[in-house]
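First the structure, in the form of structure tokens, and then the observations on it.
One protein chain omitted, others in place.
After this line comes subunit A, so read on.
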Amino acid sequence: MRFGRTSKAIGVAAAAVLALSACATAGGGSEETGTAGGSQAGGSISVAETNAFSSFNSESAQGNVDINGKIAYMTRGGFYHIDNELNVVRNEEFGTYEKVSDDPLVVKYTVNEGVTWSDGTPVDAGDLLLTWLIESGYANDAKTNEDGKVTSGTSYFDYAGDTSGLALTDQPEVGDDGRSITLTYSKPYADWEIAFGGLSDGGIGAPAHVVAEKAGLADEQALVDLIQGLKRGDPDSPAEANDQLQKVADFWNTGFDTKSLPSDTSLYLSSGPFVVDSITPDQSITLVRNDSYTWGPDPKVDEITVRFIGAAPDQVQALKNGEVDIIAPQPSADTVELLQAIDGVNVDVDDQLAYDHIDLNYSGVFADPDVRQAFMKVVPRQAIVDRIVKPLKDDAAPLNSQFFVPAQDAYAESAENNGSSAYDKVDIDGARQLLDGREPEVRIMYNKDNPNRADAYALIQESAEKAGFKIVDGGLGASDWSAALGDGTYDATIFGWTNPGVGVSGVPQIFKTGAGSNFNGFSNKKADELMDELIVTTDKAKQDEIIMQIDKIVWDSYYGLPLFQSVGLDAYNSNRIEGVKYQPNQTGVFWNFWEWGVKE
């Protein structure tokens, strides 16, 4: 028995030792220890972002999150980008576009020869056609009622942007070389230069050959034929739903959504300077140089890693600890103070095109204009500015227009005439009179993880309760509040708009009846007509005049209040990297990522 146990023990030990040789790493180990990871000629830069990556399609309703757009910005080719002075900068190495004629407005887009997706397939007219189809809503013939319900017809692509510009174009003509399309507008269109294929709108985002294959079509040509065979959708006489197109749309709508790196590389093809290399879900995404890319500015760094860190203090500590090189958190006085105290960190504080605002739903407790007006009277705009913006920027004042920012020429005139002066000061008594003894319960939704919004909420709550409003805190977490927009679970919401800064087509996107970003149900016939006129007006002065009229209508209907123009903030480790420049629009610091470099 004893002998048996001993021999057993020895036997197990011997087997274990033998097994060790089997499970050693292949090849020698100690030399590898010394090598640094990856190709490091240009170095790598790490950026912190608030939201987590969730889709390779940043243009669909589900995928329309800022971080997805930024990843697309770095991994897509496009005809132009917007620089930090809000100029349109064309990328002629990717392709060209030119106005062929003014009346009718005809624009021809040509992709240069040699521009390819990262699998080697050329970027060609098929890709342009598919992008056009998605962004124009050409085939859609759905009719919706007042609640936004589809009553007849079909809506194919679940496109998050505004289709009103490209909707003016007819079925494009494909150039002989198969690399160009020509768009013919039925009416003059104000923003034709930024209507199609810009990097900040996802560039030429959908690889047609992949979408065709995934939708069960034979090849890209089959998709091109399908698109060219389409008739313009007519909501008044809806056609039978096109099954093939529906499949294409279904794939485009959700097929690119993923939190982790798919094993199928065709889902994340790149036609831009970088290609996605790896993803750690909810933690980071790493982009590496796209080796085949030659059509545009050549990035200095070899690798960009985006890490997802929700809270601003955590981002600041990560920057301080060198885990990230660039951060652009929502600015607050504390954050700026923290950042300025760090050695070797360059902090940019500047105006943004974004502004915070409180919107009142045209339904529920706010269906009554008197209640809306009363609520607007009690919003302490000056106090909010003093609390939130003043500590960052001394000359801050409440924003007095829903459409212009003070930097624009038309702001002063519009602010003077739109009736905003009635809400300069809190008027509790006036609100009480309008409420006439009622005590409406108002649920305010905002991003509770954003300290600015939480501050604004607290100030509004305090002031509104004095006038008899019952305020319910409907604040949601960072990942959820945007999904709740327009869902009717609240009566008022505090959030920010980020306008592109160029063009006027952003206006109907927010204010037109039933538009994609019209969350509070604002609907005004006159305003709709003016906006229809606006988007076909090419003259800048005339555009401003129309917008001023709309501004007045919006204020007169007690839409809500713009609170203040946001202050933008970015900070980077200036000891280690260079080339980072502040950008006021939604692309943020990423706008010139190709100029980022690691110092020697």
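FYI, contacts are C-beta pairs under 8 Å (C-beta built on N, C-alpha and C of every residue); 3 or more make two chains touch, one makes a residue touch a chain; residues count from 1.
Operating definition for what follows: contacts and distances are computed from a predicted model.
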According to its UniProt entry, is the unseen chain "NADH dehydrogenase subunit E", "SCP-2 sterol transfer family protein", "1,2-phenylacetyl-CoA epoxidase subunit A" or "ABC transporter permease"?
-> "ABC transporter permease"
Taking the entire complex into account, which one of A:Lys320, A:Arg453 or A:Lys552 touches the absent chain?
-> A:Lys320
Residue of A:Thr131, A:Ser200 or A:Thr305 touching the missing chain in the full complex = A:Thr305
Of A:Thr280, A:Gln408 or A:Ser574, which one is in contact with the hidden chain?
-> A:Thr280
From A:Asn51, A:Thr184, A:Gln221 or A:Thr254, residue that would touch the chain that is not displayed = A:Thr254
List the residues of subunit A that touch the chain left out of this view.
-> 6, 9-10, 12-13, 16-17, 19-20, 23-25, 27-30, 32-38, 40, 43-44, 46, 54, 61-62, 140, 142, 144, 147-150, 155-156, 158, 254, 257, 259, 277-278, 280-284, 286, 303, 305, 307-311, 313-314, 317-318, 320-323, 476-477, 479-480, 483-484, 486-489, 514-519, 576
